[in-house]
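As you look at this complex, bear in mind that one protein chain is not there, while each of the others sits in place.
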Amino acid sequence: MIPDRVVELLHGPTWIQIGTRDEALRPAHALVVGAMVHDDRRTVTIFVPAARSERLLRNLRENGRVALGLALASHEAYQLKGTYVSSRPTDDAERTRQEARRAALLADALKAGYPPAIARPLVLGLAYTPGVAITFRAEEVFLQTPGPGAGTLLS
Amino acid sequence: MGILPDEIKPAMQGVIPSHVVTCSRDGTPNASAISQVYYVDPDHVALSHQFFNKTKRNIEENPRAAVWVISPETFEAWDLELEFVRSDTSGPIFDVMEMQIEAIASMVGMKGIFKLRAADIFRVIAVTKAVGERIPLAEIPGPR
Partner (left out) sequence: MTVDPRDPSGLREQIAENQQAIDRLNRDLARKSNEVQIIQQISSEITSTLDLDEVLGIVLRAMDRVLGFAHSMILLKDLADDVLRVAATRGYADQGGGAQVGMGEGVIGVVGERRKMMRIGNIGASMRYLKSVRARMEASGQVGPVGPTAALPGLADAQSQLALPLTVKDRLVGVLAVESRTPNAFDELDEVLLRIVGNQAATAIDNARTYQMVEQLGRLKRFFSPQLAELIIRGGADDPLKTHRREVTVVFLDLRGFTAFAETSEPEELMGVLHEYHAEMGRLILAYEGTLERFTGDGMMIFFNDPLPMPDAAERAVRMAVAMRERAVELASRWHRRGYELDLGIGIAKGFATIGAIGFEGRWDYGAIGTVTNLAARLCGEAKPGQILISPRLLPEVEQFLEVEEAGLLAVKGLARPVKALNIVRLRHPA
């Protein structure tokens, strides 16, 4: 259901953010430091720093609505919308994977033209531990790269 | 009044992209990246509107937005809670944003093609430093 390219990006050096809202429709944002697509290619688990998870989880438990925005440094971008399933603390394996992902993110930022003086602190400053793993089911996938076609429903 | 601290200004220069989350009237959030959040005054910011998109559509239904910005100097991040005030298609704020876009567009061969449609002005309801999602700059290993 989730297109190959989006799966690739979710596992790759992407800037990911999660959007939720509360009972009064007030939006909230949190940075996501890693993601994993399940074999059914519909369920996604994302990782956020525990320190940022309180409001996020409160919203998710209240209404379950999730929007996940992801973008490469080259501005290629997508958005997933779906419903919350569950959450739990991250485990060691996941944390190790995030470390590697952070390194890939830095390489990608440098390649895209970010000066090292900015790319390094920006990427290496991403805190991922202790972390929370949040699982949701994706229902819609949109193209979000700026320019023509932005907003197109992909699946 | 005046809730935006001076130290947030570098975060509003568009050096590092920002994020914005909005929500439609039917309760579906929308999360996207934006190239720059513009500082207007200690109580207001502006987003540039070039292509018509879901963010804009949501704002028209539900004026609340959550914006995340990060400083390219201190690498501290802030969460802003915003409320849409109005959309400018002229005036001093629009002019400042339009001039920047014109200058850059002319430098990449897109003179006249890429235009600013509107400057969307938001009131800042709350601003908080995003604690816990970043390792403090001093603790980041390696050369700078």
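Per-chain numbering from 1; labels A and B assigned in written order.
Here is the rule we go by: a residue touches a chain if its C-beta (ideal position, glycine included) is under 8 Å from a C-beta of that chain, and two chains touch if they have at least 3 such contacts.
Note that this is a predicted model, so its numbers are computed, not measured.
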Missing chain -> touching shown chains A, B
Touching the absent chain in the whole complex: find that residue among B:3, B:110 or B:126. B:110
Contact set of chain B toward the excluded chain (per top definition): 9-10, 13-17, 35-36, 72-73, 95-96, 99-100, 102-111, 113-114
Hidden partner chain, residues of chain A it touches: 74-76, 112-115, 118, 145-149
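Quick note on the criterion: only the chains that are shown with their structure count from here on.
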Just how far, in Å, is the C-alpha centre of chain B from the one of chain A? 19
Interfacial residue positions of chain B with respect to chain A in the complex: 15-17, 19-23, 25, 27-33, 50-51, 53-54, 62, 64-68, 70, 72, 75, 77, 79, 81, 130-137, 140-144
For chain A, which residues are in contact with chain B within the complex? 15, 17-21, 25-31, 48-52, 63, 65-69, 71, 77, 79, 81, 117-118, 120-122, 124-127, 144, 146-147, 150-151
